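Structure in structure tokens, see below.
Of the protein chains in this complex, one is absent; all others appear in place.
For chain A:
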Amino acid sequence: MSDYVAKRLLDREAEFTEQKTISVFVGTWNVNGKFASDALDTWLMCETEPDIYAVGFQELDLSAEAFILNDSTREEDWTRAVARGLGDRASDYWKVVYQLSKVVRRREHVTIIKDVQTDSAGVGIMGMMGNKGGVSIRMRFHDSTLCFVNCHLAADEKQVLRRNQDYLEICRRITFPINATFSVPSSPISPITPIPTSPISATAPQSNWFQNNIPSAMTNIGGMIGVSGGPPSDKALTIFDADHLIWMGDLNYRIDALPLEEIKELWDNKELDVLLQFDQLNIQRRNKWAFDEFEEGRITFPPTYKYDIRTNNWDSSDKKRAPAWTDRILWRSKESDGIKQLAYRSHMDIAQSDHKPVSAIFTMKVKKILPYKYKDVYLSIVRELDRFENDNMPDAKVSCSVFDYGEIKYLGDPQTKTVTVENTGQVILKFKFVPKFDERHICKPWVIIEPSHGFILPGLWSESETIKLTVAVDNISAPALNAGEKIEDILILHLENGKDFFISIHGKYVPTCFANNLERLVRLPKPIKVMHDENLSLLPIEHQISVPKEIWRILDFIGQHGLNVNDLFTVTGDQSLINHIRECLDTGEEFDLSLLLDDKQEESLPTPLEDETTVKHNKHATDLSTLSEKPSRDTLGSNIGIHSMADALIRFLESLPEPVIPFHLYDQCINIKSRPAAHEVLELIPSVHANVFIYITSFLREVINHDKQKDTSRIETLAFVLGSVMLRSKTSDRVLMESHAQKKKEFLLYFILNDLEDEFEDNFADDL
């Protein structure tokens, strides 16, 4: 957010800033290690009082100790001299003294107006032992940033390259931490909180002038806003990250390749242009070797170096230094006309050093933020950002939010409806269905969503995705529905980073006796469908019956009509007949004997042609209300009704959510090795389950009893088939299941074979 807002603020800066012009005095002087003695009035004098005095000294202290000691005496001395020079006006200014630190041990220092941040860089031998370098102060004036650099570069006529290098070093090494209010380097517009104008009272500035080592501001009282440095961050600003940059100091560039006498002669003859052509700094700047980013006003004053002390005479010592414009003031502004130089001169009357002081007077354009306009712009940018964010949120149109699936049947054909999601937003739309609060699945087990996630392109490619919502009830999902849960779900279609759509699904479930808990079935007051239709409650436990009536009806039917049928429980039934059987069990209606029994009514059955259609399109197989849909036993083989009834039992047992032998006893049962142990296990089985188990196994005994051939392989087959549905494991490991098949059969045989042997014996006894 902050980057965007900062950028937009910069774009619209003109709307909320007003421009002010300030005047700035800049002075530089190499004092040659002297204590202040001359009056500085003429140097510091301005026609109009400047808003800022920026004064830079070089060579405050030439003594060797200055390298080691942190002696502030000379700074104080010169600071006092500046104060004296300002005279009465001194009380109108606050000062900041940037003192050279022990670490860097520079001798330059700057007396300047208003403090923000300071830094320095030594550029002597090893970057620390020399006495050359630069110091800098960066500040904000209103809402523009000003930066002043005071430097002392390498001496000696021949050391041009050294000086160029010093310059680059200072540029590189002086940095300022970015604090909260300066986060955008190029932006001076970060709003700031005005500090009360006068923490130090204007009436007593003198006393503050000499507080040791405390940086404070020296400025016109009023209108100044000071912001101090916050904690440093990784990034740093350079001296160039300012609206206006002033560079002053003893740059030490000389007049190149001209003999001393010629220089003096050219000066005396007012051949200024010729001399300036040979000025090393001008040569460097022309060739872009150093200071090429800066501007400098035209020099009209005589070279400021080197004079005999206390005179205006060129150096008469043995060294006979050639005159040079060593002391310079340059500037650089972000705006093309941000700085105007009003004066650039030297001060010949101040003669205590071998350099003459130089001064320049500038006007600078500074920006001032108008708080109310700023606020309007800021808030409008925030609103812009909000709008942008909201516009870039994904959006979609969903074709339908309510789906009615009508009647839903157990194991009926899957019902599919589609919902179309259209990308109406401006970004790629990623969608996914998500689970409801505190749920793990995105939908009920009887719903299938395809696809449940995906993406849709925006704009020109604007696509839509068709999502299939399929409802189908199987053995997994049926128990809850049979127990009364409704076909009702709300799907949550979530757009990534955006809104949610709710899609409601409902239908009317037709309950069935399949896929119910046995405990529930024995408490049905009426067949399950009737119970639901009439809204009846379950019987109280004390009135429950011993085995579900549905099992009794199936076995009773087989007992009446099918005990003589071969291969009972081993021939697959017909699906439509099984559906009919289930329907009768659900509704309590009588089984249609004409369908289920091979009898004389065959002639009344529909023609094979129609039947084929019916068989192929099994869709309506469950609905046997019309005769035309009844299957023909001609195509299905003999006794198919009985086989279907037996198959119905198998499927019924398979559909039980808790098998006849409950899951938790499964492992125990399959590992039983004796008949007594098998019978003991029966004690552990819940009573309804035990009843059903005993009921079915005794029925199997009866089936075997009717088998004239007493075929043992047939007995084993029965035990195998019924064992596999009454003993079920939760695991789906196929290999394991195969190895268990034999064990299940054996468990069942303990109940049907041993009893059977007894009966055989009985039978033999009867025969005898």
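Everything below uses one rule, namely that a residue touches a chain if its C-beta (ideal position, glycine included) is under 8 Å from a C-beta of that chain, and two chains touch if they have at least 3 such contacts; residues count from 1.
The definition used in the following text is that contacts and distances are computed from a predicted model.
Hidden chain, UniProt protein name from the list "Replication factor C subunit 3", "2228_t:CDS:1", "Proteasome subunit beta" or "Exosome complex component RRP45": "2228_t:CDS:1".
Screening A:436, A:526, A:549 or A:675 against the full complex identifies A:436 as the residue touching the chain left out.
Among the residues A:156, A:308, A:389 or A:450, only A:389 touches the chain that is left out of the figure. Contact with the omitted chain, checked across A:33, A:177 or A:445, is made by A:177. Of the candidate positions A:37, A:269 or A:497, contact with the unshown chain belongs to A:497. Mapped onto chain A, the interface with the missing chain covers residues 1-3, 5-6, 9, 72, 96, 98-99, 101, 103, 115-119, 176-177, 179-181, 183-184, 190-191, 193, 195, 213-215, 227-233, 371-372, 374-376, 378-379, 382, 385-387, 389-390, 393, 401, 434, 436-438, 490, 492-494, 496-502, 504.
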